[in-house]
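Following this message is one structure expressed as structure tokens.
What you see is the complex with one protein chain gone and the rest in place.
Letters A and B name the chains as they come in the text, with residue numbers starting at 1 for each one.
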Amino acid sequence: MAKLDSKVPAGPVAEKWSKHKSEIKVVSPANKRKLDVIIIGTGLGGASAAASLGELGYNVKVFCISDSPRRAHSIAAQGGINAAKNYQNDNDSVYRLFYDTIKGGDYRAREANVYRLAEVSNLIIDQCVAQGVPFAREYGGLLDNRSFGGAQVSRTFYARGQTGQQLLLGAYAALNRQIAKGSVKSFPRHEILDIVIVDGKARGVIARNLVTGEIERHGAHAVVMATGGYGNVFFLSTNAMNSNGSVAWQAYKKGAFFANPCFTQIHPTCIPVHGTQQSKLTLMSESLRNDGRIWVPKKKEDVEALRAHTKKPSQIAEEDRDYYLERRYPAFGNLVPRDVASRAAKERCDAGFGVNETGLAVFLDFKTAIERLGKDVIKARYGNLFQMYEKITDTDPYKEPMMIYPAVHYTMGGIWVDYNLMTTIPGLYAIGEANFSDHGANRLGASALMQGLADGYFVLPYTIGDYLSHEIQSPKVDTNTPEFEAAEKAVKERIEKLFSIKGNQSVDDIHKKLGHVMWDMVGMARTKESLEKAIVEIQKIRKEFWADVRVPGKNDEFNQEIEKALRLADFLELGELMARDALGRNESCGGHFREEYQTPEGEAQRDDENYAYVAVWEYNGADAEPTLHKEELKFEAIKVAQRNYKD
Amino acid sequence: MSNIFTSSIGKKLIMSISGCFLVLFLAFHMCMNLALVFSPEAYNAICEFLGANWYALVGTAILAAGVLVHFVYAFILTIQNRKARGNIRYAVTAKEEGVSWASKNMLVLGIIVILGLLVHLKDFWAQMQLVEILGHHTNSYGLTPTDGAGATLEVFGNPIYCVVYIVWLAALWFHLTHGVWSMLHTMGFNSKLWMKRVKCIANIVATLVVAGFMLVVVVCCLRANGIIG
Partner (left out) sequence: MNLTLKIWRQKDAKSQGKFEEYKVQNISPDSSFLEMLDILNNDLIMSGKEPIAFDHDCREGICGMCSLHINGHAHGPDSEITTCQLHMRKFKDGDTITIEPWRSAAFPVIKDLVVDRSAYDKILQAGGFISVNTGGVPDANAIPIPKADADESMDAAACIGCGACAATCKNGSAMLFVAARVSSLAKLPQGKVEGARRAKAMVAKMDELGFGNCTNTGACEAECPKAIPSRTSPASTASSSTLSSRTKSRTLTQTTEPRFLGSVVYIDN
């Protein structure tokens, strides 16, 4: 336990952040100019942090794998961003947002971090409006809100179905302003392949220029990982094709602890898989559940008719439809949290009521809403999502219900950080989805954007100053040291090794195999047996990869296959840790559902007595088992209870 | 900092202002020509009035400058735009939905218009105003330089010339349909309300101007060949 110090300040939860802010040190403007910070990733967390640190006067280097910072996958977030503004007068408050987030996360998040998140949420909305984010407005000119899963108030701010895009463009614009000023230097099409540790502190990175293949060294006084989640370990997910867990994994191997790797969010409303050649799953925003109703037929013969295409969904009579979420969870209905909705869909499909040929789909129906509000209103709210759905499936969702099925979407787990967002490596920070801290075992909708921006705009710029205030005497980091040399050499050897295998399987072939194992055995429902089997299978695939992968081309060129191979190599190790973590957690909570642990009604059964902790893993070398550390979760401001969305 | 003469938007505005001026001239010229359809005498009176007087000469010079500006900038723009397109062209191109053919061929259309203009200057300006400037009293048609009506009969008596003029005017029509719309659009008539109206106005202006000119050509041709009185 000694190694894990969460550094949560003492005192009542509502006062911790203000107290902490007033106690931590700051760096003078003259000294900021002498300090270098590296930021990896340009999503909401990375871009907002880079812009804010640049404004403060630090020398910032920001890296992204895409051709522009604006491409980061935050851009794809659709529905909205939460804040406790209480503009709707529905009795919302910082405490209620905090409470909903803790409860939504099934009591597996760190209380102090979540409270701070709720506290700064309001500042985010102010900041984004000032940047020119065109949030939806009422006719009176004030901001509009919508509802999201797991909440009984309307606190979600949105910009059509492109909220993530608009927030990211805001942060990207702020970043651009700093780039123009010269306080931030941008490195697009650069992938970070290792973190360099000097004297126990993070002091730089090894990067690969994705255009030329050149391996570069970059030094800094602090390194911030804003690299997002690792959902692509499942091959098929709603993540972007290039999203990966490699920086997190390299950090883990260099001594940063990995927390709750098994907590994966399966999003209930994605377009179902169409075939074996599919490369990616497309999300349909949770906001659709505001007006859409989820159902499957009550009668098996209707299911058969749908699968045989002899009946259209719209032809099934109202009384023959099973609106199973409304049936099972009357209080929240279609707006139950994501984990609950996903499991309920799986339960119906497993029972044989899946409505497409594969039997893995349920309906999301707007008939009632269109009758009630008119097509124009629905179009105004969700037009772009409906258009997207029609382009992909060739079905008009205004006429027939959408077909949806759960898919991997977000990883609540991530690099362990303390209250200051620093990892177990001094000087290495993790923000946004890359860390573990705020969402527990399940994230509520519209909270990922909130966390990314909270960390980047309002938390990290304060806490990193505290660390850097001790670095003002440190000279510019010299990259011609044995540590940098060794790190660079290791990276080059790994790349050479991959090219030299010249096997018979492509990177994607092997990634698909890993994906199947992960989805079938470490996916929505897990058992002791499936997880034990998964560990063996993953190890087998990993061996196969290192013996039989084929990476064409050379390193010193634009080579997308080596990029993918390097990422897959890390996923093949990360997947095993996920299975191991899931195996160790003998309870069901949030996105982690162990079939052995459920209530008679099929709800997740938590075990607070034995598992109210964060599982924190320490790397012990390639062939050794990792060590499990536990950060006990203490709830002072909240009464721990069984989650109930029924009444 | 770029200015109106060098920035892409400045150049666009120059094209639009010079174009606007040329459209106004065309409209005036067309109205004047229409007089010929109704009364050759009236037309000749106008010709006499607009002979080699100082105001007509100043007007001609300004007009020539307008043509020159529009023409020179068109070439500058086209050269820059071709360069911006890069060295390698697309192997396959397709027509974009809703994009007018004229809008993508303004330079070609403009060149046809200019070539037609040269023929026109040779046929008429060189036989009328220029003759007066030079102080001669008869032109190569053997007419007095202010006998515009007579000159039209000389020129349009030849059916080949009529066809040349009609092709020229057709090119002008295409050029104007995009030109007038684009000009107004650039000047700011592009609000929700005006976007469609402006396209409609452009088509009406182009059609009226070109139809007026064509009518004169046809009428003169028929008259010269004795088909109508």
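Rule of thumb we're sticking to: a contact is a pair of C-beta atoms (placed from the backbone, for glycine too) under 8 Å apart; a residue touches a chain by one contact, two chains touch by 3 or more.
As the structure is a computational prediction, the values presented were derived from the model and not from experiment.
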item	value
Touch criterion as defined above, residue of B:S7, B:N53 or B:T207 at the omitted chain	B:S7
Of A:N31, A:Q152, A:S506 or A:T527, the one touching the omitted chain in the full complex	A:S506
Residue among B:N53, B:N158 or B:N190 touching the omitted chain	B:N190
Among A:P12, A:G132 or A:G200, residue touching the chain not depicted	A:G132
Which residue of A:N113, A:Q162 or A:T264 touches the chain not shown here	A:Q162
Hidden partner interface residues of chain A, rising order	48, 51-52, 55, 66-73, 75-76, 85, 87, 123, 125-132, 134-143, 159-160, 162, 164-166, 169, 172-174, 176-177, 179-180, 186, 188, 211, 240-242, 274-275, 277-280, 282-283, 376-377, 379-380, 383, 387-388, 391-392, 394, 457-458, 461, 504, 506, 508-509, 550, 552-553, 557-558, 560-561
Touch list for chain B against the chain that is not drawn	1-2, 4, 6-13, 15, 77, 80-81, 83-94, 96-100, 103-104, 106, 178, 181-182, 185-196
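Basically, only the chains that are shown with their structure count from here on.
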item	value
Between chain A and chain B, centroid-to-centroid distance (C-alpha), Å	63
